[in-house]
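Shown here: the complex without one of its protein chains, the others still in place.
Moving on to subunit A:
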Amino acid sequence: EPGSSEDSAEPKMAGADGDDSLYPIAVLIDELRNEDVQLRLNSIKKLSTIALALGVERTRTELLPFLTDTIYDEDEVLLALAEQLGNFTMLVGGPEYVHCLLPPLESLATVEETVVRDKAVESLRKISQEHSPVDLEVHFEPLVKRLASGDWFTSRTSACGLFSVCYPRVSSTVKAEIRQHFRTLCSDDTPMVRRAAASKLGEFAKVLELDYVKSDIIPLFTALASDEQDSVRLLAVEACVSIATLLPQEDLETLVMPTLRQAAEDKSWRVRYMVADKFSELQKAVGPEITKNDLVPAFQNLLKDCEAEVRAAAANKVKEFCENLPEDGRETIIMTHILPCVKELVSDTNQHVKSALASVIMGLSTILGKDNTIEHLLPLFLAQLKDECPEVRLNIISNLDCVNEVIGIRQLSQSLLPAIVELAEDAKWRVRLAIIEYMPLLAGQLGVEFFDEKLNSLCMAWLVDHVYAIREAATCNLMKLVEKFGAEWAQNTIVPKVLGMANDPNYLHRMTTLFCINALSEACGQEITTKHMLPVVLKMSNDQVANVRFNVAKCLQKIGPVLDNNALQTEVKPVLEKLAADQDMDVKYFAQEAISVLALA
């Protein structure tokens, strides 16, 4: 247990001479060099324990140089090391000495493996905050410069992530140097480095003074956005969001919009995809005027893009885009510009596009209001409810509640009920499941009469579904219905049907009877349970299928609390005792469990 040694502030001689307090630390240190990777890994993960035991000075003068030398190890060990060093400030003596951590992290920031490098950069960013402004210039910034001018691309890639953390806290001369380094990396001839720079462009822009955003960042942004590699261009789109947020409205048109317009029509679908994917953020960043003039047509184009990937990404944003449109003129824009495209997407050839649309389209009803929803959206919902792709149907059903709020359940059920009834028998069980989950809400809104007439038979049919998940959900649904409509309704409409299944030749259906009783007994109350359900359960204890018998035992345990003591003693107890002597192990087990839970022994 290394913990014991953590308390000793001053490490003392360990081992042969008798003081064993450092023995576990000695083992850990030894294991840092073990041949077995797992042992090295374990040891590295306890590095803070080692450092604590060694004290701050030895950690600085011995442990860190040793670790700096070991940087040829397995990537997994290096990853753990990179992570540990990010939390090492106190262990080397606090902010005053934090720069001691730089050499090992610098080496880690140059290794090939991306995860190790990223972790090293993360730790460097973390400890940069703990440097004093002076140390930052004396120790940290030179490291960034070394990385930025490294031979191999890995160090230059890592440098990209470090500019933004030191920039705000250094003198203006050093700031100018940092900007210069960043500029150089943005036009590096290795695409990996340009990608790294492009992905940090937004972050870097945020810490720059506005004038430099305009004079430095904008040209870099424009250049990266027209890079020969689409993998670089698409990262510039991401940066576009941050940059646009930083600039005053009057500069957006000249500084950002030409590039954004070009990205939205890029010849590579990956770039257009990125624009579609970031559309809501872009919309917020450029503000309502530009949205109206520029983004609306761009969005229309993306919704009509020739690649399904792009259309799907854009379809996903339909609701958010419409929501965020400026309120005056919103309805007109949606009705005249967006809705026609949406209509086309409903019958898109690609199921992912339709499915993406189905997951958000219902949200339009809140924006457009009751009348527009009934007139324009309902037909689309209906079409999607009947779509050949189950995911599309599912997405519509799962979002029925937003429409419900707008047009009311009666209107909704009148127009959608036929489709819902059809879906209740859908071939895909997940679709049936989604419909079942919607039943209690429908039932509550529609009332008993309407329910009995239109939906009751469906609910009963699900009880004998061939998928267990559906039978289970159907059982749960019955319970919720009884909670809504009351015990009397249950006795008249549900209980007879449920109990009838006890004689079904299929044992799965007989078990469903038991599951329903489990779920319903409480809601139905003592009288119905004792008079109607209990006899059936007891009779089923003679079932030839062991699964039914042990479910009888479970069921008796479950409904026991609802019964009175007389019924328990005279009816339940003898049956459970009989089952406790059953040939089948499981039946015995559950019978005994029921006896003990109900205290009938």
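Keep this in mind: a contact is a pair of C-beta atoms (placed from the backbone, for glycine too) under 8 Å apart; a residue touches a chain by one contact, two chains touch by 3 or more; residues count from 1.
By our rule, contacts and distances are computed from a predicted model.
Visitor: So which of "Small ribosomal subunit protein bS6m", "Aspartate aminotransferase", "Serine/threonine protein phosphatase 2A regulatory subunit" or "Regulator of G protein signaling 11" is the UniProt name of the chain that got left out?
Guide: The chain we cannot see is recorded in UniProt as "Serine/threonine protein phosphatase 2A regulatory subunit".
Visitor: Touching the absent chain in the whole complex: find that residue among A:E112, A:E289, A:D328 or A:E453.
Guide: Considering the complete complex, A:E112 is the one touching the chain left out.
Visitor: For the chain left off this view, which of A:K126, A:K428 or A:K588 is in contact with it?
Guide: A:K428
Visitor: From the list A:T190, A:T366, A:Q526 or A:N547, pick the residue that touches the absent chain.
Guide: A:T190
Visitor: Touching the missing chain, which residues of subunit A?
Guide: Output for subunit A: 11-17, 22-23, 26-27, 29-30, 32-33, 54, 58, 62, 65-66, 69, 74, 112-114, 152-153, 190-192, 195, 228, 230-231, 265, 267-270, 306-309, 390, 426-432, 466-467.
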